[in-house]
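All protein chains of the complex are present and in place, except for one that has been dropped.
Now for subunit A:
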């Protein structure tokens, strides 16, 4: 821009706005156009004396650019040039990702757990620049619609809609006025669910949809906001519907929820032990039901065993104890079994278990002797404790000499 444009207030701005309106033209062509336009507008400015005169004769810079574009056979304005294109792409990407995340967040909105809205919050952060681009008109809705990826997705969506039976589509369309009722319902249910965070988010989104929805018909810049907000509410609605359906089928079928695991008289069985008719523990056996299906229980093993047989029908399952931060497998019986012939009574549980090898190969008296006398049952524990050592924390008396 030369010195004389500076001396004329508004001239440089007028030319700048023409250039901006034509910014999507190839750079060389734009330079050529401006070589024509600059002397022209400058001359008109000289003739009319001020900017108002220029606008009176040539119209606004944008109108001037539009007329030049039409007469010059240039393509209609679109986001074909660098930054505008990327801005439009960014806006589209953020919108699509936000729709997906909003739907997902809606699905989990009423479930427990914290941080379920973290991703949604992140989306809002990324959406702020896109919204700024939209509402400062640096990205127009038409720019986004001109993107190849948008047109592709739009064609796909319309083709999918065509495949649906027309009556179903018409029915869904007829439901549209009921959507505000659904929103109110969602809000009420969420408030009743008693989750403050979810209720706040749903309240915000319902308010947003109610405010922006009607306005988006005139102002298409609000459309992505409305679509994302509705996707969230749709997610909440689907989650509620699914919850309702599963609850009602459960009731109608009369099947109570049956958790996995072994049960005896209504309480959970953690482990199973077996003794022979003399009361000797059977060190290893496998359980099956009447169909030959293994009755598996989850057993905890020490780390060196790996996870290979964590879920096993081999019994008894090992019991894990940690002593001095080392994992010790206790595979013996944690109680002294009564001989099957004896009276049925609850056995007392000793603090120290019996080693399975010893109990399998030695007579029952030895078994009993391995337990501490304080807790031994009254049946066979006649012999005093012999070899049983207390906890390993007791220091050994043997000191190695250097």
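In this text, contacts are C-beta pairs under 8 Å (C-beta built on N, C-alpha and C of every residue); 3 or more make two chains touch, one makes a residue touch a chain; residues count from 1.
To be clear about the criterion, contacts and distances are computed from a predicted model.
Missing chain, UniProt protein name, picked from "PadR family transcriptional regulator, regulatory protein PadR", "ABC transporter permease", "Sigma-70 family RNA polymerase sigma factor" or "Nucleotide-binding universal stress protein, UspA family": "PadR family transcriptional regulator, regulatory protein PadR".
Here the missing chain is touched by one residue of A:40, A:155 or A:217, and it is A:40.
Where subunit A meets the omitted chain, the residues involved are 2, 4-5, 29, 32-33, 35-40, 42-44, 46, 57-59, 64-74.
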